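Take a look at the structure set out below.
A single protein chain has been omitted; all remaining protein chains appear in their positions.
Each chain gets a letter, A and B, in the order it is written, and its residues are counted from 1.
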Amino acid sequence: MDAALSVQNLRAYYVTDYYGVRREVRAVDDITLSVEKNEIYGIAGESSCGKSTFIKTVAAAIRPPLRVLGGSIKYSFLERDLYDLDEKTLADIRWKHLSFIPQGSMNVLNPVRRIRESFQDFAFPHMRLGRSEFFDVVNQRLERLHLSPSILTAFPHELSGGMRQRVAIALATVCRPEFIIADEPTTALDVVVQKDVLALTLETQREIGSSMIFVTHDLTVHANISNRLGIMYAGRLIEEGLTRDVFRNPMHPYTQHLVASLPQIGDLTPKTALSGAPPSLAQPPSGCRFHPRCPLATDICRQTNPELITVVPGRRVACYAVMPSPEARAMTNDKFQPS
Amino acid sequence: MLKVLRDLFRHNREFAFGSILVLIVLGIVVASFFSPYPPLDSYVVPPDIPPSWDHLFGTNSRGQDVFWQLSVAMRNSLLFGISVALISRVISVAVGLVSGYVGGMVDRVLMSINDTFVVIPLFPILTLFYFMMHDHMSWALLALAMASLGWPYDARLIRSVALSLRNREFTTQSIFSGMSTRQILLEEHLPYVLPIVFSTTLNNINWSIGLEVTLSVIGLTNIETPTIGTMIYWANQHTAMVAGVWWWVLAPVATVIMMFIGLFLLSVSMNEFIDPRTRLARMGV
Partner (left out) sequence: MNPLLSVEHVTRTYTRGGILGRIEFSAVDDVSFSLEAARPEIFAIIGESGSGKTTLARMILHTEKPSGGVIRFLGTEVSKLRGRRQRLQFMQKVQPIFQNPAEAFNPLKRVDRYLYASAYYFAGRRSREGREAAADEALKKVGLSLVEVKGRFPHELSGGQLQRTAIARALISSPALIVADEPVSMVDASLRMSIVNLFKTLRDDLKVSIVYITHDLATAYYISDRVLILQKGKVVETGPAQEVLSNPQHPYTIRLREAILSLDDVDNVQAGSSQ
């Protein structure tokens, strides 16, 4: 399989039944995407767009009331679907083939154990090396991240936020996994530290050659790290393409708005905002979920959900207002939308 | 309100079971208003008759029908327990909220008083109280005494909730909306404190009935008034267990145990229900 990760028609809902009130939150609603080898795939979206749920599902870290209702997830290093595996196999692949950089470093580091012990707990079992060899590798990784090996004896609270986040990156990459999932790793960091950490993340990914899914709501971060970018809205993927292309030429009205509303230093042109608000995933609008806020909405938008189709080679958009080019139509088998 | 109760009954087994038990006991209590025998009279029926169709729980050695006696006894005990619980709740909520919110010197003073009351040994004090008050002893006075000893634990709990609420941003917004301290405590903070208040009320009822039974069994209360404790007292005076009049002891004991378990189950299940976090989950947050 060429792609590092292939997700097909994934649906994951939160289903709760509490004191007679039944709720179905459609956090991930029919998502299909693939991540190539050695690429950073960014996922952007606002709060309650489903990206955190998507991450959890793809990392096999779901618990009730979150359930996978359909679809498949295939990694290049696994023969079978992720959810066909038993708990033991999953434990084996975690960290060695699939690792995770969370939003807060304290979600990974145990506050009452030294950093060295965290490495031992997480990474050592997978590496099949002697202890001193293992720590040689760890020290190398720490150096690449501009951390002195002396931090190994420290407790997490003795380090600054930026240092902890770099430790989290070291932890996630020391086994050289094929796939890394990063969930808003720089959001909680100060601006100066953020730039640093991003650069190091990029460097590390290039060095190891892993594929990465990088989730953040901050578009400027995507502009600086993601190769390809997927925009999620209300549980669905609505646009996808090379980051550069998506920024220079956004096609979906939502993406167009997002890109246009980013303030930049040196730019005093008035920015506008969208009316309305992101919809509730428990009661999403009918048809295209963006239609209540879309300036281009027509009847068909209210009735049926537009499929995510290739409109230009390398670019997918889910919008009735965006027509696929003839090349795109010729080269793929995707259905195209009636005008 | 009714819908809430119905939902609880259907979905929560503890609530269902607890409310059945409590309803049975309440049924007995309500029956007391229809008692054919004046409760304070003795020798109105032949004594020591075992349970039969004429006398459901039999009669005791004092010539009273145990069932009807029990109904009045349970009513008195319950009323006593409820009044103690209510009075002490009021004190503990007031002290806890004010102490937690205002802080500073007020907090320190109130908590010192609180902790002093916590260490007072209840039983000796109440015994002393009885001996001091001997002739003027009344149930009301006893209720007041117990209420003033029963508030400190919960005041501290409520204070800790109030402390955490003080630092939340909506408290500042309430202040900047012009709300007075009293308004903030009663309208903004009290809903967070209610789960504690509610469950401790039910527990407090249990506690005070238990303490009343203890005191009465020893004879340290007004033994002429029929209560669960005094029933057991009289049963002991007439050596009921030895004489074989077991129904005289079993009836009050079984009823009060039913009451305890019922109230406990209710407090546990309602507590979960009223807790702000589950309330939010139910509202669909």
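Here, a residue touches a chain if its C-beta (ideal position, glycine included) is under 8 Å from a C-beta of that chain, and two chains touch if they have at least 3 such contacts.
Note that the structure is a prediction, hence the values are computed from the model and not measured.
From the options A:Arg228, A:His252 or A:Arg315, the residue with contact to the chain not on display is A:Arg228.
In the complete assembly, the contact with the undisplayed chain comes from B:Ser174, out of B:Ser19, B:Ser92, B:Asn114 or B:Ser174. Contact with the chain that does not appear here is found for just one residue of A:Arg113, A:His157 or A:Lys271, A:Lys271.
The residue from A:Thr220, A:Ser286, A:Gln303 or A:Ser325 that touches the chain not shown here is A:Thr220.
Residues of chain A in touch with the missing chain: 36-39, 46-47, 161, 190-192, 194-195, 198, 206, 209, 217-221, 223-228, 242-244, 247-248, 254, 257-259, 261-268, 270-274, 277-278.
Touching residues on chain B toward the chain that is not drawn are 168-170, 172-180, 183, 187-188, 191-192, 276, 279-280, 283-285.
Just so we're on the same page, only the chains that are shown with their structure count from here on.
Spacing of chain A relative to chain B, judged by their CA centroids, is 55 angstrom.
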